[in-house]
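For this view, one protein chain was removed and the others were kept in their places.
First chain written, first letter: the chains are A, B, C, D, E, F and G, and each begins at residue 1.
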Amino acid sequence: MTVTTERLAALDEPLEIAGRRFRSRLILGTGKYKDNETMIGAISASGAEIVTVAVRRVDLDRTKEEGILYHLDRERWSLLPNTAGCYTAEDAIRYAELGRAAGFTDWIKLEVIGDEDTLLPDVEGLLEAARTLVAEGFKVLAYTNEDLVAALKLEAAGVSAVMPLASPIGSGLGLLNPFNIRLIKSRLSVPVIVDAGVGTASDACMTMEQGVDGILMNTAIAAARDPVQMALAMKQATEAGRLSYLAGRMPRREQAVPSSPTTGMLD
Amino acid sequence: MTVTTERLAALDEPLEIAGRRFRSRLILGTGKYKDNETMIGAISASGAEIVTVAVRRVDLDRTKEEGILYHLDRERWSLLPNTAGCYTAEDAIRYAELGRAAGFTDWIKLEVIGDEDTLLPDVEGLLEAARTLVAEGFKVLAYTNEDLVAALKLEAAGVSAVMPLASPIGSGLGLLNPFNIRLIKSRLSVPVIVDAGVGTASDACMTMEQGVDGILMNTAIAAARDPVQMALAMKQATEAGRLSYLAGRMPRREQAVPSSPTTGMLD
Amino acid sequence: MTVTTERLAALDEPLEIAGRRFRSRLILGTGKYKDNETMIGAISASGAEIVTVAVRRVDLDRTKEEGILYHLDRERWSLLPNTAGCYTAEDAIRYAELGRAAGFTDWIKLEVIGDEDTLLPDVEGLLEAARTLVAEGFKVLAYTNEDLVAALKLEAAGVSAVMPLASPIGSGLGLLNPFNIRLIKSRLSVPVIVDAGVGTASDACMTMEQGVDGILMNTAIAAARDPVQMALAMKQATEAGRLSYLAGRMPRREQAVPSSPTTGMLD
Amino acid sequence: MTVTTERLAALDEPLEIAGRRFRSRLILGTGKYKDNETMIGAISASGAEIVTVAVRRVDLDRTKEEGILYHLDRERWSLLPNTAGCYTAEDAIRYAELGRAAGFTDWIKLEVIGDEDTLLPDVEGLLEAARTLVAEGFKVLAYTNEDLVAALKLEAAGVSAVMPLASPIGSGLGLLNPFNIRLIKSRLSVPVIVDAGVGTASDACMTMEQGVDGILMNTAIAAARDPVQMALAMKQATEAGRLSYLAGRMPRREQAVPSSPTTGMLD
Amino acid sequence: MNDTIQETITVTLNGEERQVPGGLTVSDLLAHLNLHDRSVVVERNREIIRRDEYAEVAIDAGDTIELVHFVGGG
Amino acid sequence: MNDTIQETITVTLNGEERQVPGGLTVSDLLAHLNLHDRSVVVERNREIIRRDEYAEVAIDAGDTIELVHFVGGG
Amino acid sequence: MNDTIQETITVTLNGEERQVPGGLTVSDLLAHLNLHDRSVVVERNREIIRRDEYAEVAIDAGDTIELVHFVGGG
Partner (left out) sequence: MNDTIQETITVTLNGEERQVPGGLTVSDLLAHLNLHDRSVVVERNREIIRRDEYAEVAIDAGDTIELVHFVGGG
């Protein structure tokens, strides 16, 4: 969309997940916006090509209320159904199958939550569900802990992307453990997409500088004072962090080094 | 230059220093590039409108070698001479006057260095020089410590901008003391531009999120593995941090908050 | 041993694990010391009452070389065998049973490692082994990730203590994720002992200030330039962090507050 | 006082300021305690040998109210009068002279404040006052910014100790800029004592690990929920940080290193 | 939906007991609920019904039916 | 303090105008204020009075006197 | 260890094939290895031998024996 993004296309290879290629390294959630217009404005500003959706009951008493598909242009954005709210592998598998049955995609953002207060993942249940869903032919993008061993097992299970958290969902605490994220990225071949916890643009920028392949966020944009403006900030920050990672930062020095010549001074 | 920057113009007021207005909030140094072509490429990619230069003796034995003005399009970039390398108020004043005598500008980036190893400023000498130069009609942009009281005195002395450091010149250690920078910004009316120490894009993004008016950098770009690409990253990061500051980040929460509805779950 | 420790006894309740009470909140590993004399000196200086040991083959070719029990006064220190080096639940269970068969204790420091480079735990295997060993009557102290859900499951499995890591074994990177450690402590009833990663005294002090019940360390002392002196530092730091937690720190303020009266100034 | 402190005496040389030697590296303020009994209890628990006091008008209407000297055993604690509340060199000099005239000491904790909200020092005024007071024969302990050049000038002016802040007085924000503190310590010969901003025991421990000679604190103890207990924690933390610095910490490694042997495993 | 008189049957719809006409197919039910033009996924007694079966699969008394769709989520 | 009748004079004491008997020395003044047994530092018209001068230095009308001591401070 | 003449047998001891006299009990083996006075745990064919069985349990040809003890570890 921006000249910069076009330049990016020249400077960076696309993000490839399950054989599909994307220019944007930002994936957006569609929850918690004050209205659909703001949601669409934010998604557009962010440049995201993939958006997540949740599977829920139709409200039979207000059938006028349309589902989110009524608002999302499916030519423009790829849907990524999630299993948010599932606390067992069995539930997550059921929601994944319902999401696939809608007929748009066999991709699933797999969440198996282990604790209501923190929404932190249950690694045991997650691995069980991932193995089953991969066997059923799903393309699984797995929301997980910043846990290297779990990440390696998810990759071995055949998931299409591993999505470790930066900090708890909706917390906005940012990247609490860059070391673990760097470690996970250094050991995996499938894309590593940091999911949850990013709170502000510098969090996104620093996260991309760890070398990860992308970021998935929702609350940081939806709960900003101006979501559309923050979405643009996040687009810029994600591109900046990626470019900075590719450009190769200067070495840190505890010693200062002048930027101006030390010779040619006057007497 | 990019659509984003045009959008920025709508979303943000320009940066105003000494009565002049700028769209870019990034000021670039011109030192330490491996060649002039890289320097020009980096400055162009960064979108900077102001570039700093140093005052040094002409090399009489290699008069073929041209000064930097031979390479810099003065229609495109405003020059900001510095007093780098000066260790006393007297020296700094002398260099400032030589810079002004070149006939391009009465702006001066004032440095009075107090220590050779760290290039940290000498607040006493800095205040003395600032008072004199303001009296001589210079527009003074003062490189200083992350020292609130020094910043307040510089403002009282009539400088056009206060430029506290993030960390030592050329160190790339990033924003060591965000608290002090936020404090200084909260108390001054003149522009606050963070000068020196930024090492990577996320440093620039986080620095702008403190609410400061701009950033001056040199080594982070010149010493990156790919300076032109890093310059673009810095442009994006600076815009992202500014936008993020204006958009208003989400509140931090130690408690998680779901992004998907908790109602409408299946039995 | 020191007056301070006696005062501590009055200020703090003892650490209780599996029905046994300890004054010291520091558990020491016995590996990697340059000689046994240094090891004994360090353990003595640390005030630790529990020390870990590993289960390994007797070296049949150097039967003069005695096992560690030859050096450790078992009246003075309780042994805690570990399952270090085990990569499956089955192996860990085998080592645990061998450790118990030595006839000193039914306590086991359970490690199920998932990755050779980082020695990070395999949560799946850890839970499986913990459930089996608890059923076999072991008192299990489980080395685990800073993973709340895994910690809750370990507690549900009946372990005697949950031991999340501060950072990888032997890395000395300190407490990378205080938030998760605080979170785990806030949700568990069994003792939470931070195991691995502490590198220096302030790491230990800060870790105890999160409210955890104790710390297990080895390399930070064994690999210090002066292990005995560092052991004393760690003792002091652990007591200091505990006391500080109990005493209740002052509130943080972004505003300064004078320590001297603002009244009674002269004209 | 404690066995540990006695061991410390063997492990560490005393702190020497202006030719006097002290065992404790902790200096305490006497302000803001809820009552004198708590103050005395806290000072005693801290092991401090030097305490600061302020110079203020006698309250003529309540002449029953005694000054602090009525409560402080001058055999046990050395007094260090301060110039808190002074905003000019002239005022600070006046208060210093009044403090000396009380007849107990020619030491002065020099503060020249530049801003009411933050109580941050005015480096210009500080240097002016320091030069005058040194010339008048005072032993000056100068409260200053974490500013290397100011510290070097204070040393050149002949002060007996340089006391950079960790963060603003009474803020409890801890050591905001360890880099600058380490830098200052590495360049000065006179004692470097970190003054103000320490909020909790781990702050004190980490501060001492930078290699500084001591810490001056007040609010962190007086405003703790249990000041006496926190005073003991601070004593322990200061000793721990000092010992840890002397013992030499282990190297940090991004790679894990096992604490148990990797050989002798079973088949 | 045939036009002969029908008695109503009770089914569990999205967790609530509801009366609906007897003899409905899934298609009939969606029409009955004004959801025929909506992309709704139907689960009957914990089994997902494929779209192309909507016209055949009958709703019986006592069935547990879940009608779900996509909503905003992260 | 001699016992002949004295008129009072006005001085500024710690910032407040006060009436005190005329002809007092610093020692007298401290006694008059019940501060004689206290370690108080005396500044008279911006000049510090040495302890050993308390008995000689007289307090005159219009003097500005500061009486200070140590209090708790950080 | 009885004193009649014995042929040697081959066992796997801590991962290595070794010749030991035939007809040894665990106690005999430990003595033979000069480990009788050491607190060593014995695993025979993946089964831990209780201390009080050392005198009865015989070592047979082809046995896999592990002799372990505690060493320094974290």
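Side notes on the structure shown:
By our rule, a residue touches a chain if its C-beta (ideal position, glycine included) is under 8 Å from a C-beta of that chain, and two chains touch if they have at least 3 such contacts.
Since the model is a prediction, treat every value here as computed from it, not as a measurement.
Considering the whole complex, the residue from B:30, B:118, B:210 or B:238 that touches the absent chain is B:30.
Take subunit B: the residues that touch the chain left off the picture are 29-33, 39, 52-58, 60, 63, 66-69, 79, 81-82, 84, 94, 97-99, 101-103, 169-170, 196, 216-219. By the touch definition given at the top, subunit A reaches the unshown chain through residues 258-261, 264, 266-267.
Simple rule for what comes next: only the chains that are shown with their structure count from here on.
Contacts with subunit C and subunit G are shared by D.
Measuring from the averaged C-alpha position of subunit A to that of subunit D gives a distance of 47 Å.
Multi-chain contact residues of subunit D (touching two or more other chains): 29, 31-32, 54, 56-57, 82, 84, 94, 117-118, 120, 169-170, 173, 179, 218-219, 254, 258-261, 264, 266. Counting partner chains per residue, subunit F has residues 15, 43, 66, 68, 71-74 touching two or more of them.
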